[in-house]
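Below are the structure tokens for one structure; questions will follow.
Every protein chain except one is present and positioned as in the full complex.
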């Protein structure tokens, strides 16, 4: 960046690396000093020789240089750079979960910050379409033949991202009846397969939610208490309505009550839950769903404040990914039209179909909004449980919050 | 980009390159066919092997990997990618001006579109700080020692950009008493020197403005007519005020009138203009200033609609570059503090000083707002001049609007 | 706005109103002077007493004040303020078209600027969701019962906006089987009916496009020339392919050629066009479609530069309105869930269905991307036609570009 002074800050004195032995220290010191002498400069640090030499216009190779192809290339490269950053953050978060470090509450700030960073990047990526949209369909037409058969379907990083977050193979919309992995060559295809088999962010969050303190049947037993409170509440409502004089309004209210009862009956029906999971309409385990709802209801407890933020950020990611898809669809419509009525598979129609709740990984967190209840129906924490919740943070102090062991 | 169908559009049939001979055609056809067979794929097209392998963390090399350095690198690389795109657009626009193609009005759409694209990119770059701001001062502290002596001052592309738009050496704020070119090694320093000597966008726009039809002394003679109208108008105002009864209000109005008269006297004083130019407070020639004001006043004439948009976009670029600088300053303040009161040169203070009108290349276009007058003071176009303005577009029809000869 | 100096600029001397008689002038002068004495102040000018006293929380009226209801109210009021501004711009543009002033090319800058302003406002409105999204589903749940039966379906201005742009009654998705106008009381419902019967922006643009110079059968005859060129071009391609040795590639190319031929045959089939119009898949008349394609192909002609920008902005509006709808859907999903599987009509599902090409008024402008051809297939303008296009701007110079007669 231009003239960024903190960039050049010389700070030889402070060694962040914890000193080990006197000898080690000297050695690293020496290394730093050498680096300072000749020194690394901005362009080398950023490897700009590679970054800035990677814009080769196919149209120019074909002796028909089209100006706007440069924008097309740079925009896609910028997307890929940011995808790499998202994957980097995502992997580091998954690592914290996988390694169990997430059990040390101190790591929640890191998890939360990095997930939030992904949110901010996606927000930028959605805005970034405004730049590519300065290219018109006519500009694009001038060079689009030269791109064949290169295709955005071949963006390895985006598919990795989907897999690692938790878009399952089974919910993908097929394109031209081909499996998505068939668009990739051998080693890439294997990499994709691997990520399908690794724990996804969804899976890791699910396991973490299942451990939400307060769910234990022999403890606070949140779920049973909630069920009791809700049906008590509904019954009291029913009694009140029944005492009302017979009017249209009374009928309406009774109908609404019946509907609410159905909704909550479905909530406490684990068989129904498993059925919805099997159809792909729910993605979290029943226990994890309970944990999420518990965090929703007790979000103000110190223990749950940051977890609540995390759930919100996960929904942000889902929302922004679908917004990204939708913005993409809008641009494609502008660039190639919908080809409505001409027959043949339409890329536009395909993309449109991916702007779907099937691709929302954390769809359950959204749908929990259906199951909210008045605050006074929420089971009260007794002082003991209060303490319990607070104390839960007191992890073994010998367990170290390993900074960036990832 | 993920699953972008227009990207993979096979469009073998349409050759945009004008056919030359039968043989040539067949040859190019063959080439395309081959490309289709083995074919270029997405990752190769974008040279992702280079783009995505350029993130080397200095902290990791020093065996103390700091997570957030990755974001730092990717953000700066994204900035540099977009700087390259801006330079590409800027060079193409300068080429249209230098080659004289701008005299064919058909090329104004291209000029306007590309300058507007630069505006949109800068808008994105300003927003992009929000991503880097997810890194805190503490995160940055952990790896900033490893960057030494790499410095944003060493961003060649940003300096080229400033030079090519028209930030002159003489108006630059010195940093630590060193000339800005001294931050660059030999070949880069020469490149910078070259761009200082080439025609800048400012210079090219200036020449174009000087040719604004209607300025000719033996033609419509806009400037003289305007001067007459303005001073006639001011005199009529004066007479009216003098007839008013003596009140405080009358005094106020007379004082305001005197002030206005001074302002407009200064406008028509070419010596004063040259003086301001010599001090760097004005940047355009006197004739170009007249052309710009003419475009302002007659912006609704078909001939001037697109030129007016162009002047607006040039101000947008200036504004966005200072906003970029200001956002940069804000981030630096957060990252390293102001070091107020500690002594020593402060990078923060330096950067702050560059958020200045000295760095606004098209400052004259802003300041013309000082010289606006009521619509009925603006010299009327007589029917002949109307026709003249319209006809001026009729360039030699044999002159070809060469598409993308750049 | 805080401390905005241009706001308070005293500028008594300049009367923009063209002077009529000496007496008139004095009178208006007096008026201004009085205004200056006592003077209008910021808060009165903006009627802040009304604006800032309009936030009445229903929850507070029901003695259960919920903090976040204030945000909910202010956000919706901000939306409605901006809707009013959009309607104001839209009406002024429609008036320029209806009055025929659009035939004076000088008014195109105004049309273009105002349509672009609508684009900028919609861009803000899409971003504005980020503020409301700081409210969680749980915050919303606390007061949503008090809103009954107030409903966003009752936003008169948004329905007026849809009608005036050109969303037809017949393409609206019904909600709960009720006609959209049934959500409004008598006078509002009549107002809506009126706007359904007035000329829409779509209709006005259509009429304007039908007059595109160059379409005349006894003139340049763009459409016939284009048809000839395209089928000549396709036939030449066919011949070339037929000469190729029999390979799989040859087959592919021939299949692609057949497809292209079908596409273009459909383009020149006016019966088919009328059929698609009757189904709502196309919205412009056949003649208007020709005009639009002509502007696309000759966008660099001075005459067509601003019209081309206008067509682009119209697509922007369509795109942004669907993005607005989609962002709205995303927020609703978060606030109330999808209620998937609970039965009953779902507001979420309804809203989702309105994010559809049925609601894209200028869908034809997008779909024209399907009918692009190589530049050398586009009929050449002969020098005469060139001149013709330029001269067309020379409207009657006695016809005055009436500034802001709206």
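Going by the order they are written in, the chains are A, B and C; count residues from 1 in each one.
Methods note: a residue touches a chain if its C-beta (ideal position, glycine included) is under 8 Å from a C-beta of that chain, and two chains touch if they have at least 3 such contacts.
Not measured: the values here are computed from a predicted model.
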Partners of the unshown chain among those that are drawn: A, B, C
Of C:97, C:158, C:264 or C:298, the one touching the omitted chain in the full complex: C:158
Touching residue (missing chain; options B:189, B:322 or B:353): B:322
Footprint left on subunit C by the chain that the document does not show: 1-12, 14-17, 28, 31-32, 35-36, 39-48, 50-56, 58, 62-67, 70-71, 73-74, 76-82, 84-85, 88, 92, 113, 116-117, 120-121, 123-124, 127-128, 130-131, 134, 140-159, 175, 185, 328, 332, 335-336, 346-348, 350-351, 354, 404, 406
Missing-partner contacts on subunit B, residue numbers: 136-138, 141-142, 259, 262-263, 266, 276, 281, 296-297, 299, 312, 315, 319, 322-323, 326-327, 330, 333-344, 355, 357, 363, 366-372, 375
Touch list for subunit A against the chain that is not drawn: 10, 12-16, 18-19, 25, 29, 33, 36-37, 105-110, 112, 234, 237, 240, 249, 252-253, 256-257, 260, 299-303, 305-306, 308, 373-376, 383, 386-387, 390-391, 393-394, 397-398, 401, 403
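In this text, only the chains that are shown with their structure count from here on.
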Chain located farthest away, centre of subunit C as origin (C-alpha): A
Separation of mean Cα positions, subunit C and subunit A [Å, integer]: 33
Distance from subunit B to subunit A - Cα centre to Cα centre, in angstrom: 37
Distance from subunit C to subunit B - Cα centre to Cα centre, in angstrom: 29
Where subunit B touches two or more other chains, by residue: 10, 12, 14-16, 36
